[in-house]
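Got a structure for you, questions after.
One protein chain omitted, others in place.
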Amino acid sequence: MTPIVELIDVWKSYDGVQALRGMNLEVRRGEIFGLLGPNGAGKTTTLKIIVGLLRMDRGIVKINGIDIREEPYEYKRLIGYVPESVSLPDYLTVEELLVYSGKIRGVPMMHIKERMDYFVKIFELEDKRRTLIASLSSGMRQKVAIVSALINDPDLLILDEPFIGIDPMGQHILKEMFGERVKDGKTVFISTHMLDTAERLCDRVAVIHRGQNVASGDLKDLQRLSRTGEDATLEEVFLRLIEEAKEMSMEKPIKEERKGFSIFFRRDAP
Amino acid sequence: MKAVEVVNLVKVYGGGIPAIDNLTFAVEPGEIYGLIGPNGAGKTTTLRIVATLIKPTSGSVRVLGFDVVDQAEYIRRMISYLPEEAGVYGNLTGYEYLRFIADIYAKSGDESESMIEEALEISGLGSRIKDRVKSYSRGMRRRLQVARTLMVKPKLAILDEPTSGLDVYHAHYIRRCIRRYVDEYGLTVLISSHNMLEIEYLCDRILLIHRGRSIDDGPPRILKEKYSSNNMEEVFLKAVGLT
Partner (left out) sequence: MRIHVVLDLYIFKVKTFFGALRASKASIALLLLYTLSFLLGLFSFSTPISDAIRKGVTDIDSYTELLSSVASLLMVFAVSLALRGYTVFEYEQNLIFTSPIKPREFLIADIFSNLTSLLIFANPIVIFYVMIVHSLKLSTLSALLMLSSSILFIFTLLLLKTSLSMIKSLYGGNQVNTLILAIIVILVLPAAGFIADLPLEYNSLPYPSTFLARILVKSVYSVDRLTLDFAGLSFYFLLSVLLFLSISTKNFFPTTTCIPFVSPFDTSMRMQTLQMERNIKMFSRIGMLPTLNLGSKSLLTFLMKKEVIRVIREGSLFTIIFFYLIASFIVVATSISSSQTTQSLPYTYLVTFFVGVYSLTIPLMLVSNWRFSDIGSLWIPLTSGMDLRIMVNALLYSFISISSVVPAAVISILSLIYSINPIIPLTLAVSTSMIGCPVNLYIMVGFLGMKSSGTPSILIGLASMLLSVLLLTPTYILIFLGLHLSFGDVTSWLLTVTILAYSTLIMKLFSREIKRSISRIEL
């Protein structure tokens, strides 16, 4: 089956920083996938390239098998995306924003209404429907943004650091929602640096460092790849992998990385 | 004497529903005390009242024996406050910023020098300290802020989400620094955080707040036993009565 997201040797530099250096990634259909890495590793850049907010310098990105450079608009209808720091049109009410978000994605009226009613209830926003976004707290705005990303019932839900700024109850609701989507065969793709959450939640993860995929797979794969032993937590695995990657990048100067594939690229564990 | 003593605290903004509703808690000297709760639970408001930045509507708040309204000046000599959204002004260098704060707090030039040295160590900014703050990443700014808060060795450090925006690596490092300062200099820390792991690692005791009211408090271990939960997240959800 074609993976829902596939990145092959993606490079990106901006503001004078080499953000991605040959990123390779594969997200499979029907899983909760976590993108992990330290600040500045390239998590947000990767996600922004996938949703079309940044353009890569070179490489291939395929969503559902479609090369996004050849089809730069249509594929977005499969996606629901929420950025890390959510900024919404303050001057609209919650309901108006959801209608707007649905309309521009070409979602039929009936479905907009149906999904709005459903998700507004789930995320406990019912009494806020006619409230201006300007009057909402930041946690609530994030919930509204998530609901707006769900309005087209996307095959691929992409959330950048969804657990930051959302309270424990919200996090709980969010995780339940993830589970439901995966049950329906949809994919959830998140970036996070909360490793304990990732360990409990994600089917598979990728650990990225300095714009490269250091290792990916499920926890067992990663334990093996990092040689940390079977009862190592994801945090221990993560720290070991990053440590290793740091050593390796110190041995080889950056210049040599410019040959298609990255030096510590490891293909996904089988 | 308690480090912080909050009794029947109420804070109402402009006639609305109370942001803090009859909150009572006490922080012992030398402990790390954590506030956890959802957004809008009243954590930041509580910290800002303790930091003498806003006045309580009613109730009493004493910091190291002094009243936050009438004796604010004495309190400000002993505290150091790290706000959640700390804007360091971008066009100053990190060094200029630290220098300024050290000069305010230090009693002598030598003390000020040693404060800056420590801040350099905590922040791990190295030679970047001479660059404009504008050019720093979010994590670097946060580290600079944490460093300036701790370097003055306050009797009470008030930290609002100290590691927000930091990755595991730097968050770890900052947590270790906080721990070390508490052990070495015996300072008291009042902290708020979303990160349950952080709270568990750092805090001697925690207070669960929900809608401006206190739900429960105690050491994390005891709370986990009490609610028979594996982690603090579950504790919170159970204490609020959600699961």
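Per-chain numbering from 1; labels A and B assigned in written order.
Please note the rule applied: contacts are C-beta pairs under 8 Å (C-beta built on N, C-alpha and C of every residue); 3 or more make two chains touch, one makes a residue touch a chain.
Computed from a predicted model, the values in this text were never measured in an experiment.
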item	value
Neighbouring displayed chains - absent chain, whole complex	A, B
Options B:54, B:215 or B:240, residue touching the unrepresented chain	B:54
Absent-chain interface as seen on chain B, which is shown	51-55, 69, 72-73, 76-77, 79-81, 83, 85-92, 96, 100-101, 103-105, 132, 134, 158
Chain A residues that touch the omitted chain in the full complex	14-15, 48, 51-55, 72-77, 79, 81, 83, 87-93, 96, 99-101, 103-106, 109, 112-113, 132, 134-135, 148
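Here, only the chains that are shown with their structure count from here on.
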item	value
Touch list for chain A against partner chain B, complex	37-41, 137-140, 164-172, 193-196, 235, 238-239, 242
Interface residues, chain B side, partner chain A - complex	36-41, 137-139, 164-170, 194-197, 231, 233, 236-237, 240, 242-243
